[in-house]
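First the structure, in the form of structure tokens, and then the observations on it.
== subunit A ==
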Amino acid sequence: MEKTQLAALAATLAPDAQVVQGKQFVEITLLPTELYTVAEKLKNHSDTALDMLVSITGMDYGSELGTVYHLRSTVHNHMIVLKTRVSDRENPEIDSLCGLWPAAEFHEREAFDLLGIRFRNHPDLRRLFLDSTWGYPLRKDYKDDINILAK
Partner candidate 1 sequence: MEFSIYDFSSFTAWIDSSLRASMSPGWAVAIEMILIGIAILTFYAIVGLFLVYAERKVCALMQNRLGPNRVGPGGMFQTVADLVKLLFVELVPIKNADRALFNLAPFVVIIASFMAIGAIPFAKGLHAVDLNIGVFYLMAISSMGVIGVLLAGWASNNKYSLIGAMRSGAQIVSYELSVGLALVTMVVLAGTMQLSEIIEGQRWGWFIFKGHIPAVIAFVIYIISGTAETNRGPFDLAEAESELTAGYHTEYSGIKFAFFFLAEYINMFIVAAIAATIFFGGWMPLHVFGWDGFNAVMDFIPPIVWFLTKTFFIVFLMMWLKWTFPRLRIDQLLTLEWKYLLPINIFNLLLMAFLVLTGLHW
Partner candidate 2 sequence: MEEAVKAPVPEQEEYVINMGPQHPSTHGVLRLVVSLRGETVRNVEPHIGYIHRGIEKMCESITYPQIIHLTDRMDYLSAHINNEAVCLAVENALGIEVSDRVKVVRTILSELTRIQSHQLFWATFGMDLGGLTCFFYGLRDREMILDIFEETCGGRMIVSYNCPGGLMNDIHPNFQKRTKEFISYFRKTLPEYDRLLTGNVIFQERLKNIGVVNREQAIAWGLTGPVGRASGFSCDVRKHNPYSAYDRVTFKEILYDEGDSFHRYKVRMDEMWESMNIIEQLIDNIPAGSYAEKMKPVIKLPEGEYYQSVETARGELGVYIVSDGNKNPYRVKFRSPNFVHLAPLNLMSQGSKIADLVAINGSLDLIIPDIDR
């Protein structure tokens, strides 16, 4: 589907969100509260048909934490990017999308492990790479005196 058409359709499906046509893909920035509902609508609507979750990227925006979802439609061969941010750095919580795409399970565990973002309703939210005493390395304010040389 053409990017402009896709952007228009996304705007109708997610009226409160901010829809932008990026250089490559249509990008939708959402509030964490409407993430699950919008994702579900985008998955089930026949013209968007986002049936494959490509990746979930945990981001640290400095003052906020967030996640970026790359979703693809194998039927129409287009990709849409969903973004969301949480401002609470102590207890960031975002809804899990495991109910829609089982592939989200490991990606969300990785985001939890490296950034500390908790996902509600995740079937098995545990640390993936690191042990429980480690901090959250991908955060911009992560300090490790031994391994990282602070500039």
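Some points to look at:
Please note the rule applied: contacts are C-beta pairs under 8 Å (C-beta built on N, C-alpha and C of every residue); 3 or more make two chains touch, one makes a residue touch a chain; residues count from 1.
On how the list was made: all candidates are chains of the complex that A comes from, given by their letters.
Please read these numbers as outputs of a predicted model, since none were measured by experiment.
Interface remark: subunit A makes contact in this complex with candidate 2 (options 1 or 2, touch as defined above).
Across the interface of their complex, candidate 2 is touched by residues 22-25, 27, 51-55, 57, 59-60, 68, 70, 74, 77, 79, 81, 101-103, 105-106, 110, 112, 114, 116, 118, 122-130, 132, 137-138 of subunit A.
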